[in-house]
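For this view, one protein chain was removed and the others were kept in their places.
Up next is chain A:
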Amino acid sequence: MDYFAQQLINGLVLGSIYGLIAIGYTMVYGIVGMINFAHGDIFMIGGFIALITFLILISLGLTAIPVILLVVLLVSMAITALYGWTIERIAYRPLRHSFRLAPMLSAIGMSFVLTNYSQVAQGARVKPIPPFITGGYTLHESPDGFVIQLSNIQIMVVLTTIVLLAIFTWLVSRTRLGRDMRACEQDQTMAALLGVDVDRTISMTFVIGAALAAVAGLMYLLYYGLVDFFMGFVAGIKAFTAAVLGGIGSLPGAMLGGLAIGLIETFWSAYFSVEYKDVAAFSILIVVLIFMPTGLLGRPEVEKV
């Protein structure tokens, strides 16, 4: 039971990170109707920028951890968002009216560019950082000595995710931008006729998605203590699985799917085999797409002729 509870905590933390990435996939899919294959690499870039900002701040002599965290968060969100914006501008916007596989192929190319760009720029070796946020709480200690730990970093990951989701939900449901996004999702031509700047809205979608992915990258860096240039690929596919599981196009669905994938992966590693945890995640993707293509919270897709 204690082991189960501990795995539950670990799974929720991992799921929060997946959920943050999955939102980027689901938003872009909802509005543009393409799978942004490079989104996993945006997450990786976010992790790298967070790492570099950490290094600079520390070498400048800053010691107040909350200040460092805040600055790192803002810098990595801003620069990664600019990456998202630029990629949309260069690789996706010219293809918006091309044939249907073109944006996907362009996105695959972009994913290669980003992966190898960071390998060329920062080297192939894994970059570790010392643990910043230490300590935690012991929730429960069983007689046979097993301890349920809740570390501060885990609390921080979950709290940040909740706060971001709250801001994000407010943004989508209450602001002008959110209204434009929902309008574009339903019918781009009609939205444009009614005075919505479709290009700007799509750009903003990529910007927000990339900023959330940057937060996920920072969380990953803090939680696992390392980044490497190849981490975007697998994390990207898993987050996409999460988006599909939750119902692609649905924002709460993406978060729910992220949590589900995180939990499934953690429990699979804990009770079955660590080696096959990725196989489990990918199998879920296949099974969900076959039997439940609309996902948990998605709407059935109507095919227009």
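Remarks
Convention: a residue touches a chain if its C-beta (ideal position, glycine included) is under 8 Å from a C-beta of that chain, and two chains touch if they have at least 3 such contacts; residues count from 1.
Just so we're on the same page, contacts and distances are computed from a predicted model.
Per the UniProt record, the absent chain's protein name among "Branched-chain amino acid ABC transporter permease", "Fe-S cluster assembly protein SufD", "Putative nucleotidyltransferase with HDIG domain" or "Integral membrane protein" is "Branched-chain amino acid ABC transporter permease".
One chain of the complex is left out; on chain A, the residues touching it are 34-35, 45, 48-49, 51-53, 55-56, 59, 75, 79, 82-83, 86, 89-91, 94-95, 98-106, 108-130, 233, 237, 240-241, 244, 275-276, 278-279, 282-283, 285-286, 289-290, 293, 303-305.
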